[in-house]
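In what follows, a structure is listed as structure tokens, so that the remarks can point back to it.
Every protein chain except one is present and positioned as in the full complex.
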Amino acid sequence: MSAETAASRNAGAPRQGKGWALLGSELSVLFRRLRTWAMLTALAAVPILIAVAVKLSSRPTTPGRGPLFLDRITQNGLFVAVTALVVCVPLFLPLTVGVVAGDTIAGEANLGTLRYLLLAPAGRIRLLLVKYAGAVAFCCAATATVTASGALAGVVLFPVGPVTLLSGDTISVGESAWRSLLIAAYITVSLLGLSAIGLLISTFTDVPVGAMAATIVFSVVSQVLDNLPQLEWLHPWLFSHHWLGFADLLRQPVSWTSFGDNAILQAGYIAVCGALAYAKFSNKDVLS
Amino acid sequence: MWWSVALARTKQRWLPALVIPFALAMAVLFGSVQAGATVSLPPRTADEILAMIARTEVRALSGTVQQTAELGLPEVPTAGPGIAPGAASALELLTGSHTARVYVDGPLKARLQIMDRMAERDVVLNGGDAWFYNSADNSATHLTAPAPSVADVRESLPAKPGPDAPSDMPVREIPTPESMASHFLAAIDDSTEVSVGESSSVAGRSAYRLSLHPRSTETLVDSIAIDVDSETGVPLGVEVRAKGQAEPAYSLAFTELDLSTPDAALFEFTPPPGATVTETAVPAKPVPTMPAPEDAPTLRHPVITGAGWDSVIALPAGSAPAELTSNPQLSQALQPVAGGRAVTTSLMSVLILDDGRVYAGMVPLERLQSAAAQ
Partner (left out) sequence: MKEPVRSDPAIETHGLVKRFGHRSAVDGIDLAVPRGTVFGFLGPNGSGKTTTIRVLLGLASANSGDISVLGKAMPQALASVLPDVGALVEGPGFYPFLSGTGNLMRLDAADRHAPSSTRRHRVDDALERVGLSHAAGKKVRAYSLGMKQRLGLANALLRPRELLVLDEPTNGLDPQGTREVRSLVRSLAAGGTTVFVSSHLLAEVEQMCTHVGVMSAGRLVAQGPLDELRAAGQAHVLVHTPDVERAAHVLSRLGLVPGDAPGTGSPWGTTAVLGTGLDGLEPEAIVAALVADGVRVRGFTVENASLEERFVSLTGEGFDVVG
């Protein structure tokens, strides 16, 4: 009887969990996807390519030409990770993050799983939070992949020794590993605003490719605007404004200003885009 | 009614979308109002504030200074992502915004770090040693001189050598608000009216504001404001306004300031492995390419006509360095005028005649031309 089923549910099933299971399931779905692994592999290939190219090239790199620290890789393999991050920040990382963040809601809608998640019921706010958490996890994984693969390629192909900072001071290998982690953290934080934008766009459409493309276009436009001196007043408000500011972590002593400014800016984007995404998604008719 | 309930629900859901951006906008507005808010301090006369500056006992500090120049010079392309900043010319420091960290411990130990995008230029002074380091090309220059003072070395910073800038071309680096202020304060005479403005907050410290107004109507300078820390008398910021320009033409101020003694290790500089090191025994007095009034003492055989704010500095024929016109970025800033070329900024003018004579001053170009015609 219906009374019976209801009773057995209440008695037999302890109402447990704050719903961490959904987060776990989201992460496992994200990281079991072939697409996610393909993107992480591509990111891991960037530092390896750089390291191999530098290793094979007979011409010494001119200082001041090419990406930051490119000329120093031959002397110290620990610079591979930083050079790779400099190369990845403007395009590759936003590209992959755009794919994941743009896919959050629109991808589920496209598969038809969005309605079943909502009917489970996952709860719209909870689903939005879990989806964002998934995108954040990917940001962490992406920067960690570039850093780790860069460190590995550098250690394997080049000599390793004390690292010269931008200020001209030298730090030990251990300290440099700590700084690399800080840079990875900085870049992860940098990508949080873009993830929030992707999440917001994703609530507006059922076509994941559209949301991904729009998110990536946003990141490119933001960087282009950031380079137009005519729009100087706008620059501090662009989410990509501090993206390359992680160089401040390579000064002696560490300058935390960029880190703080960046974190505040990204938090602002998260708050605004999150609020808009919440409003849009909680009012959305799920018709997919 | 069902529809009013539905409407209320819809509104409720859109509420955070409105409230959060609104709250953030208010926070930003409030923050900027707060930053510019006046603070109440016991009133002081201009002389008392000047005495405070003279008496200041601050010998050590670490802080961050921000320099902003709105001189009306063409913007020089600065370093973009992945581009080494060495390519930017000497003009770069006179346009836009620059941030530097300053560490000072007594008169003999100082370190200046100009924080370029993805690069850094360092000046480390420690007793008789002076190191200049440029991360863009990993080059270091070592000067050994009989105990140069901070101010001396500041005058003779080497350029950031790059493909476009010859390595011996000197550049004026970012000075501290303190040294800038002392320049202007030293020039106070009858031609300047000194008053006390509204006190404000600079780098989180309350500060008196000293205003210098040129009595002359000829000069381009409208006013100069110096913010003086109410506690210690250290100048915290300098702001130069040009006539007919809303934003300050030049400002230099601490954004962060800590008066404790910096870590001694900061002043110990060893050139990193792999760096190209140049050893120089005696610092050569450089010829500045951008003569400014405060450069006057370092110029070769300058002739000064006029007095106070209206003075014009004249250099004899042959003074203009050849790079001035061959450097594409510099020549971009030069406009052709009758008999030569000129640089006009909102604060000063420079006239370079074809015969190599150079006239400069914080006056309109016409005054330089009439001085040259005499």
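Miscellaneous remarks
A and B label the chains in the order they appear, each numbered from 1.
By our rule, a residue touches a chain if its C-beta (ideal position, glycine included) is under 8 Å from a C-beta of that chain, and two chains touch if they have at least 3 such contacts.
Please read these numbers as outputs of a predicted model, since none were measured by experiment.
Of the listed positions A:K55, A:R115 or A:H235, the one in contact with the omitted chain in the full complex is A:R115. As for the chain not pictured, it touches subunit A at residues 1-9, 13-19, 21-22, 24-25, 29, 32-34, 111-123, 126-127, 283, 285-288.
One rule holds for everything that comes next: only the chains that are shown with their structure count from here on.
Note on chain placement: the centre of subunit A and the centre of subunit B lie 37 Å apart, centres being C-alpha means. Residue ranges on subunit A touching subunit B, taken from their complex, read 63-68, 71-72, 75, 86-87, 89-90, 161-162, 164, 166-170, 227, 229, 244, 247-248, 251-253, 255, 257, 268, 271-272, 274-276, 278-280, 282-283. Looking at the complex, you find that subunit B touches subunit A at residues 10, 13-17, 19-21, 24, 64, 75, 80-82, 84, 86-87, 96, 101, 113, 115, 117-120, 122, 124, 131, 133, 135-140, 162-163, 256, 263, 266, 269-275.
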